[in-house]
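Here is the structure we will look at, set down as C-alpha cells.
Here the complex is missing a single protein chain, while all its other protein chains stay put.
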Amino acid sequence: MSQPFQPHLSEIKVRGYHLDLYGHVNNARYLEFLEEARWGFTETYGSLEAFTEAGLAFVIVNININYRRAALMGEQLVIETAMQKIGSRSAVIHQEVKLKGTDTIVAEADVTFVVFSQKAGGAVAMENEVRAMFEALPAWPAKV
Amino acid sequence: MSQPFQPHLSEIKVRGYHLDLYGHVNNARYLEFLEEARWGFTETYGSLEAFTEAGLAFVIVNININYRRAALMGEQLVIETAMQKIGSRSAVIHQEVKLKGTDTIVAEADVTFVVFSQKAGGAVAMENEVRAMFEALPAWPAKV
Amino acid sequence: MSQPFQPHLSEIKVRGYHLDLYGHVNNARYLEFLEEARWGFTETYGSLEAFTEAGLAFVIVNININYRRAALMGEQLVIETAMQKIGSRSAVIHQEVKLKGTDTIVAEADVTFVVFSQKAGGAVAMENEVRAMFEALPAWPAKV
Partner (left out) sequence: MSQPFQPHLSEIKVRGYHLDLYGHVNNARYLEFLEEARWGFTETYGSLEAFTEAGLAFVIVNININYRRAALMGEQLVIETAMQKIGSRSAVIHQEVKLKGTDTIVAEADVTFVVFSQKAGGAVAMENEVRAMFEALPAWPAKV
C-alpha cells in the first residue's frame, strides 16, 4: 500500500503591500506566492545546487492561473504544490492556494516548464536522470 | 472597407528591478506590465469612472500566459492589447508583449474577466450596454 | 532586574524573484521585508483591529535605510524590529536585517510614523492611550 499523497505545503499571510485598488491580493502577486512555494518544493525534494552545477535551469513556458476567490488582508493562505504531468519535452507543476484550514480554493495554477541546458543551448528531453528526478517528486493523483 | 485593425499600444523599458535570478524579466512582473497596458486600454477607449460609478468592477478569473523569449535589461517592449472574445458571462482580452520594432513575441496572454456588479452581488451577463461597451473596443481579427 | 531586551524577530529567505540585475536583493524589496516584519510586530504585541476600529491608522512619514551588505540567493535573513523613540507627534521603529545566526547586518532602517486619526483629520499627539500603547512595546536599548 502506498502512503497517502501529500503535496508540498507553504504558507503566507496576506499583508497590506500584497493588496491593490480593490483591497484584494493583486493578480501579479499570486505569481510571487507560487514562485515562493516552488522554491520551497525544490528545496524540500531536490537539489537546486546539483541542478545548477550541471548547467541546467528551469524555464517556465506557460502559467495558466484561475482566480477563484479574492484573498483579503490578514488571511492565512496555504499553497499546495506537486507535479501534475511529465511530458516528453516539458512538465507541469500544479499549485493550489487555499484558505488555511479549509478547502476553499483562492487560486490554482498549472505551471509548465522545460529544463534548459546551457551546454545543449536548448530544452532537454525529459529522459533518463532528468525524468527520474521529476518522477521522484510528489505528484497529484490522476483525475479519474 | 473597414479600417485596418490597430491594437492599443503601450511601452515599457526593461529596468534592473524587473529582473530576477537569471537576469530575465521575472514571470510575475509581466502580469504588472499587462495590467499597466490594460489600464491604458481602458483609459483610451472607455470610461473607468462611469463604470465605477455604476457599481461595476472588472474581476479577472483566469490568466493564461505563454513566455516565449526572455526579456533582458534595457530592452524596449511594446504591449499590444485588444479584445479577443465576448462570451455570455465573461470576456477575453488578448495581449502580446513584443520587442519594439520587431515581430518577436516575448510573451502573450489571454486574460479572462467578468463584470462584477455590487448591486447584483455577482457577475452580470454580457448583455445590453455592457456588451455594447466591449463590442465597441478594438478586437483582434478572428483566426481563420 | 529587567528581562533582557528581545526585539521582534521575523524571517525571510531570499528567493529568485527578490533579486535584480546584480543578483542582489533589490532596494525596494527590502521595504517589503521591513513592512512584513512590522505587521508581525503589530500582531504580536498589539491589536490592529482595535486600532482600526478607533479610526486610527499608521502613516509612515520617513524611512531612512542603510544598505550594508548585499543579500544573495538562498540566504536566510532575520529582521529584528523594536521601538526606537517616541516623540510628541511621531515615533520611530528601528529595524535590522541580519544574516541568520550571525551579527552581520545586511540593512538597517529607521521608520518614522505618525498616528493619523480619521475623526481628527490629522496626526494625533503621542499622548495618553496612544503613547501608553507604544511605550508597552519592546524597545531598543538607549545608545550610550
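Every chain is named by a letter (A, B and C) in the order it is written, and numbering of its residues begins at 1.
Note that in this section a contact is a pair of C-beta atoms (placed from the backbone, for glycine too) under 8 Å apart; a residue touches a chain by one contact, two chains touch by 3 or more.
In this text the structure is predicted, and so the values were computed from the model without any measurement.
Here one chain is not drawn; of C:Glu35, C:Glu80 or C:Glu96, the residue touching it is C:Glu35. Residues touching the missing chain, restricted to chain B, are 13, 15-17, 32, 35-36, 39, 74 (touch as defined at the top).
Touch with the hidden chain on the side of chain C covers residues 22, 26-29, 31-32, 35, 57, 59-68.
By the touch rule set out above, chain A reaches the unshown chain at residues 16-17, 19-23, 26-28, 73.
By our rule, only the chains that are shown with their structure count from here on.
Put simply, the chain closest to the centre of the protein, by Cα centroids, is A. In this assembly, the C-alpha centroid of chain A lies 24 Å from the C-alpha centroid of chain B. Here the CA centre of chain B is 37 Å from the CA centre of chain C. Measuring from the averaged C-alpha position of chain A to that of chain C gives a distance of 31 Å.
Counting partner chains per residue, chain C has residues 16-17 touching two or more of them.
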